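Okay, here's the structure, questions in a sec.
Omission of a single protein chain aside, the complex is shown with its protein chains in their original locations.
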Amino acid sequence: MLSPEIWNFKAPDSLVKVEKGNIVNNNCFNTIQKLHHNHLVSVVLPDTLRVPQNICETLKNDCEYYKISNVGLDELVNINFINAFVRKGIFISLSINERIDCDDCMCITPNGFLLLSLTKETYESLGLEGTPSHYYNTKQRYVVSINLLSNHFKPGKKNYDRTKDRLLTLKKMTLLINWEPPHLDICPSSVAKYFDDLKFDVQVCLPDFQMRTNYTIKVPNFTMDNIHEFVEWLGMFSLESDLGGGGESYLSTYETPQPYQEYGQVKFLQWRGFFSSQQINKLLEVLISHLKDEEKPWISLYVQGFSDVVVGWDLQEHHYYTNGDNGYVIVLNSEDYMVYQHMCSKKSYK
Amino acid sequence: MVIEINPQQQRKDNSLTIPSPTFYQALLKKIQELHGDFGAAAIREGFAAKYFNERTRIAIVRARHGPHKLITSVLPFVKEVDKKKVSLVTLYTGATMRQCFKFILNHQQKKINEICSTLQSEEEKVAIKEALLKFNSTQTLS
Amino acid sequence: MYYYLDISFVNQDITAALFKNHIITSIKHVFGEIAAAIPFDVVKYDPSEIRAIVRVTQDHYVKFRGSLTLAGYYQGKPCAYIVHKVSPLLLSLLGDSRTYVH
Amino acid sequence: MTLTSSDFSATSKDSGKVYLFNLLKENLPRRTQSELNTLTDSTFVFTTNARKKGKVVRTKKQFLTRKERKKLNILKLPKQDWKYDELCEMRELWKQYMRNNLNLYPKIPTWEDPNWTNFNITLAKSEFIGAELTVIRSKNVNQVGMRGTVVLETKATFQIVTPKNELKILVKKPSVFTFTLDDMKFTIFGKYAIIRPSERSIKKIKTLLLPDL
Partner (left out) sequence: MESVKGYFDYNVTDKCISNNFENIAKQLYDFGYHTIAINQTIDESLLEESISEGKKKKKIERQDIVPSPIDAKIIKGCDKLKILNRLTISFTTQDIINRIIKSPNYRKYHIIAAQPESQQAFQFTCTNFEADIFTFNPSTKPNYKMQRKLYYLLVERGVHFEIMYGPAIEDSTKRKNIIATAHMYHSFGKSRNIIISSGITNSFLIRNPYDVINLGLLFGLSDGQAKDAIQNNGRNVYMHGSTVLEFVCWKLY
């Protein structure tokens, strides 16, 4: 009689990818491109007395996004909406208050894919072509992807009409919308006006920004070998936990990693909201230029995606076992850079 | 598992009488103490401990394949059974009863040769031999 | 190779040391002495909200979290540990997109 | 006692009897001699299974064989020239049939009432040709949302005519159908309806059915 495992249990695993290199040909940008829906951005600036204004501004002004409650998905497929917004500029959207592991979720990626993650029942009564999800081997969840930008997706075509009236059967969802107009003279709030005319209740949401300075902090210098301890210290610092000050304390045996220096002031900035990868790109450029003109030991940028998004990294399916996080940490200093990618595991649960 | 129980103070013919249920309870209490509710629950299915032979102080413990690790990790900590100070030594862990009994037989064979070499007179040898072999392997575990 | 848990304790307010002590006793209760020696650190403790961030090694994580769920009593009165977020990357405990109100 | 061939040819009807008499006298045991004369009127059949071989009469063929039907392609319905609105009186006819089929029950039973089962059995045994079926859920996805009047029902498929005057074949196994009658909505789980319509009225369906795909 086989008896169950009672000694060492395996924790649910996740995937970590680390990439290092010289700052000249860094490809942080294509990692940023991969994560389309970003929720939380935090920056750590050691040894800075005054944070330059343009860092705080990049993610604050004209970064509003809109929350539209109970929208039918057929609105998003209607052709003049596609021509007006999805084809021009960068349009991303995400359904909120829905859990990826037990409800149906929706998200739109910048390259014009409308992706739905549906349970078995809704998929069967929806009637659009979809693939069973990789994580559930008993076919409990399906992913339907509709390419909005493909040229045969026009009214009059059989595929378009069928999608439009089949999407009517889906229940209404609350959406987050973030649109970046192609060129500057169009104001980004025209998306809100479009939905306002259709009598949906639209809310403007501003990303909330926090800044904090900590004094006399022992900061480890950024070396290429112990990446994990460095990232762990970043977490400790961002959460303001005690960084192993005095001797042996009963509570925590954590010590800052060894080669560290003492700095007077360390700044911590955090934005929370709904950001597109272009906005994160702009922030990274500003940080690189800031690093060039002021001499700094290093600068770190942490971006966390949404945990209930249908597609994690560049159209790869995302799932939520006990934690659904996908994010990356970028650390730069004058010569080299490091990207620490953290993704959900790819194994389907048996 | 075949276990030898050595009491602290040696009786003259070094035999030790322990009723099996108390030996079972002692083991269970120690596992509960060291491995908590989870350990006690894990081994309960198919766990039996029987004290076989007073003279050779051998006991046999049966457990399922996974939880047997719990028992081997607990045995050195058992100090006191039925209010007698003892120390446990695991002699043999085998997968089948036959293997255990085969081991016990040649274990006793070795014991007899030891004792015979020390004793000179003939009739003492014969008495010890048949006392040790009284143990019959057909006794099944409860 | 570490796992981080964001835990809050329901019902009475309790100091950091007592908090860690109660976790150790509940582990001992469920998994015994051997498991009570699991090395875990209460990295951050916020007495106002009674919310803590705990760091535990990856192979003890399942037993640790199991004993947290099975802990029901503190000094006779019923209590409960609510685990808000769990992640192998400490930075992701900064915020949870599920509970964020836009 | 060996019989020579002459005995047989010379005997006429009554000499056969005499010959039989002697035969019995010799063979039968002494004690039964007295009853011998009572035996004269009983007839003995000596040939065991002789059967009257009549001429086999072939029954006249009522209907074309399946091969002939295939040649005349009666089996397949024509694909084109269906008129959806022409079928409306067939739909009315079917509704009429269903109504008097169902008004045997004064009050339509709910799940708790005892006569729920036999209400269902009458439904299961009724005919579906002429019903207005829509597919609400189905494993193969492009069947979902189809609607039409059932024109032919086979063991594994419904053949319906859609309002756009096309003949569509719907597979029963992976899908769930509904049809409405006045104010009641009926759902049919296809995978339990895989029975030839002729047998459906006879066959007893008594298994536990999971309402799931």
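A, B, C and D label the chains in the order they appear, each numbered from 1.
Keep this in mind: a contact is a pair of C-beta atoms (placed from the backbone, for glycine too) under 8 Å apart; a residue touches a chain by one contact, two chains touch by 3 or more.
Remember, predicted model here, so these are calculated numbers, not experimental data.
Novice: Which displayed chains does the hidden chain touch?
Specialist: A, B, C, D
Novice: If the hidden chain were put back, which of A:R99, A:K193 or A:R212 would touch it?
Specialist: With A:R99, A:K193 or A:R212 as choices, the missing chain is touched by A:R99.
Novice: Would you write out the residues of chain C that touch the absent chain, in ascending order?
Specialist: So the residues of chain C touching the unseen chain are 10-11, 29-30, 62-63, 65-66, 68-72, 78-80, 82-83, 86.
Novice: Can you list, in ascending order, the chain B residues touching the missing chain?
Specialist: 37-38, 40-42, 44-45, 64
Novice: For chain D, which residues touch the unseen chain?
Specialist: 111-112, 116-117, 120-121, 123-124, 180, 183-189, 192-193, 205-206, 208-212
One rule holds in what follows: only the chains that are shown with their structure count from here on.
Novice: Please compute the C-alpha centroid of chain B, do the same for chain C, then give the distance between them in whole Å.
Specialist: Centres of chain B and chain C (C-alpha means) sit 42 Å apart.
Novice: Hey, how far is the Cα centre of chain B from the one of chain D, in Å?
Specialist: The computed centroid separation for chain B versus chain D comes out at 74 Å.
Novice: On chain B, where are the residues touching two or more other chains?
Specialist: Those would be 38-39.
Novice: At least two other chains touched by the same residue of chain D: list those residues.
Specialist: Counting only residues that touch two or more other chains, chain D contributes none.
Novice: Along chain C, where are the residues that touch chain B in the complex?
Specialist: 28-35
Novice: Can you list the residues on chain A that touch chain C in the complex?
Specialist: By the definition above, chain A touches chain C via 8-11, 14, 16, 39-40, 42, 65, 67, 96, 99, 176, 203, 205, 228, 231-232, 234-236, 238-242, 250-254, 270, 272-274, 302, 304-308, 322-323, 325, 327, 329, 342.
Novice: Give the list of chain A residues in touch with chain D in this complex.
Specialist: 120-121, 123-130, 162, 165-166
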